[in-house]
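Removed: one protein chain of the complex. Kept in place: all other protein chains.
Labels for the chains are A and B, by order of writing; each one numbers its residues from 1.
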Amino acid sequence: MITILLDRIGRSLLPLLVAAPLLSATVCILLRRARWAWSLALVVSWGVFADAAYLLYHVVHFGPISYAQGGWRAPWGIELRLDLLNALVLVIVTGICAVVALAAPRSLAQEVPERKHYRIWALYLLCMTGLAGMTITGDAFNIFVFLEISSLSSYVLISQGTTRRALTSSVQYLVMGTIGGTFFLLGVGMIYMVTGTLNIHDMAVQLSTVGPNRTVLVALACIGVGVGIKLAVFPLHIWLPNAYTFAPAIVTAFLAATATKVAYYVLVRFVFSVFGVHLAFNELHLHVVLLPLAILAMFMGSIVAIFQSDIKRMLAYSSVAQIGYMVFGLSLASLPGLTGGIVHLFNHALMKSGLFLVMACVLLRTGSTKLEAMHGLGRKMPLTMAAFVLGGLSLAGVPATVGFVSKWFLVKGALEAGYWYLAVLVLLSSLLALVYIWRVVEVAYFRPPHPDGPEIREAPLSMLVPTWMLIGATLVFGLYTPFSVGVAQAAAKMLLGISS
Amino acid sequence: MISTGLYNYWVVIVLMMTGLYVVIARGNLLKKIIGLNIFQVSVIMFYVSMGKINGGTAPIVAKGFEVYSNPIPSVLMLTAIVVGVATSAVGLSLLVRIQEAYGTIEEDDIRTEERQEEIS
Partner (left out) sequence: MIRHAILRVLSKLLIPLIFLFALYVQFFGDYGPGGGFQAGVIFGAAVILYALMFGLRDAERVFRPRVLEIAVACGLMLYGSVGVLTILLGGNFLDYDVLAHLPTHGQERGIFLVELGVGITVASVMTTIFFQFANRGRDND
C-alpha cells in the first residue's frame, strides 16, 4: 500500500514542486507561532530543492520531462515541461529559497514584529510557488498566472520593511510590475489569436508555419517589454533600487536572486523557443534594441553604484548592471553568448544573494546598512567581511570565481561576432565593479571602528553558515565549471537548434 | 481608414492608452491605481472580443447549433479579472498605509518628504 502511494507520488514529482509550497502556505496561515511556520517553510523549501535537484539529474540523463496536468494531454491541457534550461533555473531558484530560509529568523525578528512572522512565511511559500510554477510550466497563460502570484506576494513582502519608504517602494514596484504583467498578457493574447494555442511547444510549431506577420512581431515586442519590466532591463529598472533597498534584508536576499532570474528565463524561452532566432533577430532586429540597452545597463548600473552611501542600494544598482550582462548574452544569439547569459543567471543568483545575506548580517549587528556604519568591520566581523570580499571579487570577474566564468563566455561571444569594441566595454565595466567593492573594503579594513559605537560581535552562526554556503558556492563553481557550464551550454545548443 | 469590422480593437487601444496615460501623468497614487485598472480592462476586452465568432452562439452545447463562440478567452479572462482585483486590493491597502505614514497620497508631496528625510 505504502509502496503504491510512494510510486504514485514519485511519478508526479513535477507538480509537487508547485503543490507542496502552496499547501504549506495555507498551513502556515493556520499555524500562528513564528517558530512552527518557519520550521514548516524550511522543511518544504529544502524538500522542493531536493525534488528540483533530482529532476535536473533526470533531465540531464534521460531527456526532457513532460507532464500532462489534469490528465489532458498537450496542446489541449496545461503541460508541465522540464528541459535543460528550466531545470537549471529551477534548481538555482529553489536552492536560493532553501538557503535563505535557513538564515531568516534572526534577521526577520529584527525588522518585523514576531506576531506577523507566520504571514511572512506564508507569503514566502506563495512566492516560491509562483517562481517554481513559472519555471516548469509549458503553457504561456500559466506563466502569466504564476508571474502574478509571485509578483503579488513579493509586493507584500517588500512592504514589510521597517521604514515608511518600504510602502512607497512597494507601490512603485506594484504599478510597474502590473504594467509588465499586462503587456505580457497582451502579447500572449496576440499569439493565441494567430496560432490558436497556448502551449509553448505547440506555439513554436505553429509560428514556424505562419511566418512573420505584423501581429506576431507586435506580440514579440509586447512580451519583450512586459518581461523586460520584470527583468529590470535598463530603462525599465526604476523599481529595482528602491524595492531592494527598503525591503527587509532577508526578502532582498531572496528576491534579488530569484524574481529577475525567472523573468530572464521567460524571455529566453519566448525569444528562442517560441519565436525563434530568425523571427526575433532577422525580422524584428531585437539585438539592435537589446545590445545598446545592455551596454548602457552595464555602465549606468556600475557608475551609479559607485556613488551610493547605502550598501544595499549599491548592490541593487550592481544588480542592474549584472542583468545588463545577461541581456548582452541573450542579444548576441550565438552559442558562447547565450551560454554566458544562462551561466551568468546561475552565477549572479549565487553572488547577489550571498552579498545581500552579508548585508543582513551587518544590519543585524550594527543596525544600519550605510557605508559609515561599516568602519572597522573587517576586524569585528572578519568572516562576514571575508564573504563580502569574495562576493565582490566575483562581481568584478576575478579568475577562480564564478564571475570570471560568465565574463569569459560573454567576451568570447562578442569577439566571435566581430564586436571587439563590445568585448572591451564588457571588461571595462567589470573594472568599475572593482571600484565600488573597493569603497566598502577600504572602509571595513582600513578605517578604525567608531570609538563610541555599540559593541559589535561576529554574525550568528545561523546566518553565517548560509552566507558562506552561497559565497563558497561562487568559489566552488568558479573552480569546478563542468556542472554549470555543461548544463548551460547544452541548454543553449538546444535553444539555438544546434545539434551537438 | 477606420474599418467598421475592427472597432473592438479601437476600443481596446483607446482604453489602453487612457489607462497608461493616467498611470504616467497623474500624480495622485489612487488615480494611478485606477489607471492601472483601466489598462487591465482593455486587455480583458481584447481577449473577450477575440473569442466571438461571427454567427456563433453562446458556448453551451445545445441542439440545432453547430457554430459556437470560443469560450477559452473568456475563461482566461476570469483569471485575469481575479488578478486585477487582487492587485487593486494590495495597492489600495498600501495606499491606506501610505496615507497614515505620510499624511498624503500625492506623489510629489511624498517625494519632497522623502528627499527631506534623506538630507537630514
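The criterion applied here is as follows: contacts are C-beta pairs under 8 Å (C-beta built on N, C-alpha and C of every residue); 3 or more make two chains touch, one makes a residue touch a chain.
Treat the numbers as computed from the prediction; the structure is a model and nothing was measured.
Those residues of chain A that touch the chain absent from the view are 5, 8-9, 12, 15-16, 19, 22-23, 25-27, 29-30, 67-71.
Against the chain not displayed here, chain B makes contact via residues 60, 78, 81-82, 89, 92-93, 96, 100.
Operating definition for what follows: only the chains that are shown with their structure count from here on.
Separation between the centroids of chain A and chain B, computed from CA atoms only, is 27 Å. By the touch criterion given at the top, residues 20, 23, 29, 32-33, 36, 39-40, 43, 46-47, 50, 73, 76, 79-80, 83, 86-87, 90-91, 94-95, 97-98, 101-102, 110, 114, 117 of chain B touch chain A in their complex. Residues 141, 144-145, 148, 152, 155-156, 159, 164-165, 167-168, 170-171, 174-175, 178-179, 181-182, 185-186, 189, 192-193 of chain A touch chain B in their complex.
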